[in-house]
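Before I ask anything, let me first share the structure, which is written out below as structure tokens.
All protein chains of the complex are present and in place, except for one that has been dropped.
Right after this comes subunit A.
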């Protein structure tokens, strides 16, 4: 007697427990997404606090100290204040462009968190195009900046938006070429594979040592993409008031603020994934199970260690970028574009050439 399984399954799907299982399956998709969003929101709050504390230390003053212990809740307080402000719209600006601009910027940056791994299986979407998703989607952000600048009906904002778009576009190409060199080294664009390829020799297996020029070019380009000093001409306070953000108030401004720090966090995480070895504890020849006497790496303990290591490495880049912001002066627009097109682009091309030829030779 042959039991026709498809018919059995169809009959079974009408029972209540099966539909519950489907619903359960649907909900289970949202849990990692929401966890990640919660995680990065808390991450942004932490970065804001870090920036204020580090900048205060550099400038010989104390950072926030009244909102919560050590001023941890200051970012939350600022966000809540922005929520309660009046929603101003420029009277003769283009209201639709004005409203959608910040949203596009935030959405494009949030989408790039899909491919960041925090552990071997702690990634939202292990796509085979991995890193290029980040590069491609973050290119949508300049469109949002242009929309904000144009829709504000303000010459300062317009100049700021144009500058921001020009800067983003110029620095994407060296960024992409560096990422391309890394993919060549790891034979894949998937972020998990890139980290795995750096895990063999611990500390000495980092891509940092195999691509030193690429590392430096990548850091400069990602600082320029995040529009932080020394490349923050689009929002140069002394020259353009606040650039494309001038006419924004309340939560729309909060979205720009959020987008800036989300971008910074994404860049630091990508620096760790691409160059600093991701979630691997990189002390060579020591593996965690032997250190702690645990048989298997899998399980909650291993995952926590992975997340923790990723965050610590990301913090290194964060610290460097925050200190750079408060130490160096700003570059002029034409010098900035010169740096991107005439200096970084040839260097990253040369880097790519070197990588390719070394791959060919070693084959």
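Note that in this section a contact is a pair of C-beta atoms (placed from the backbone, for glycine too) under 8 Å apart; a residue touches a chain by one contact, two chains touch by 3 or more; residues count from 1.
As a convention for this text, contacts and distances are computed from a predicted model.
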Matching the hidden chain's UniProt record against "AP complex mu/sigma subunit domain-containing protein", "Phosphatidylinositol glycan anchor biosynthesis class U protein-like", "Nuclear pore complex protein Nup85" or "Small ribosomal subunit protein uS15c" returns "Small ribosomal subunit protein uS15c"
From A:10, A:35, A:304 or A:327, residue that would touch the chain that is not displayed: A:327
Among the options A:96, A:121, A:155 or A:200, which residue touches the chain absent from this view? A:155
Among the options A:75, A:182, A:229 or A:311, which residue touches the chain absent from this view? A:229
With the missing chain put back, one of A:15, A:41 or A:59 would touch it. Which one? A:59
Missing-chain contacts mapped onto subunit A: 58-61, 155-156, 159, 163, 229-230, 232, 236-239, 241, 326-335
